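Working notes, beginning with the structure itself.
Let's turn to chain A:
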Amino acid sequence: MVTLNHYLILSAILFSIGIAGLVVRRNVLIIFMSVELLLNAANVAFLAFAREQNSLEGQVAAFFVIAVAAAEAAVGLAIVIAIFRNRGTVKVDELNLMKN
Partner candidate 1 sequence: MLLILAKIIVPFFIILNIIPLLIWLERKGSAYIQDRRGPNRAALFGIIRLGGLVHSLTDVIKLLMKEDIVPTRVNRFFYFLAPFTTMSVACVTFAVLPFAAPVPWNGNFITLQAADLNAGLLYIFAIASLGIYGVMLAGWSSDNKYSLLGGLRSSAQMISYEIVLSLSVISVLMMAGSLEISQIVADQSAAVWKWNFVRQPLACLMFMIAMFAETNRLPFDLPEGESELVAGYHVEYSSMKFALFFMAEYTNMIIASAVMASLFFGGWQVPFLSTEFLRTHATEALKIVLAGGAGFHLLASVGFFLRGKANIKNKKWGDRRDWEPVILGVGALGIGLVLGAALIYVWPLVLAEKAAVIVTAALQAATFLVKILFFCWVFIWVRWTLPRFRYDQLMNLGWKKMLPLSLVNIMVTGVVLLVF
Partner candidate 2 sequence: MELIFFYIFATLAVVTALGVVVFKNPISSAFSLVISFFAIAALYAMLSAHFIAVIQILVYAGAIMVLFIFVIMLLNLQKEELTERRASFLFKGTLVLFLGLFLGVLVLILKPLSSGFGIVDPNFGTVKAVGQILFTEYWFPFEYVSILLVVALIGGVVLAKKDL
């Protein structure tokens, strides 16, 4: 039967895949997507614990994580568009000058 450990290990695996994407890829947008994966891994852990403790507070936390992730994605993508307009690239390696 499915125990809490199953969900926690799934959350750990998703988290490490997210960090792998964050560290290895050089495209800003894929780094963003890996950050969304990290947030989802955290949500899985929140909801698994909420189910085990039979309290809804974990679900409320997951709800807020989703809302904040939406806000962060919107602003982050706007920044990416602004950077692309100024520098013409979205590779993180080439965004290493503080001035033009």
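By definition in this document, a contact is a pair of C-beta atoms (placed from the backbone, for glycine too) under 8 Å apart; a residue touches a chain by one contact, two chains touch by 3 or more; residues count from 1.
With respect to how the candidates were assembled, all candidates are chains of the complex that A comes from, given by their letters.
Please read all numbers here as calculations on a predicted model, not as lab measurements.
In the assembled complex, chain A touches candidate 2, while the other choices in 1 or 2 stay out of touch. Residues 1-10, 12-21, 23-27, 29-30, 32-34, 36-37, 40, 43-44, 47-48, 50-52, 54, 56-57, 59-60, 62-64, 66-75, 77-82, 84-85, 90 of chain A are the ones that touch candidate 2 when the two sit in their complex.
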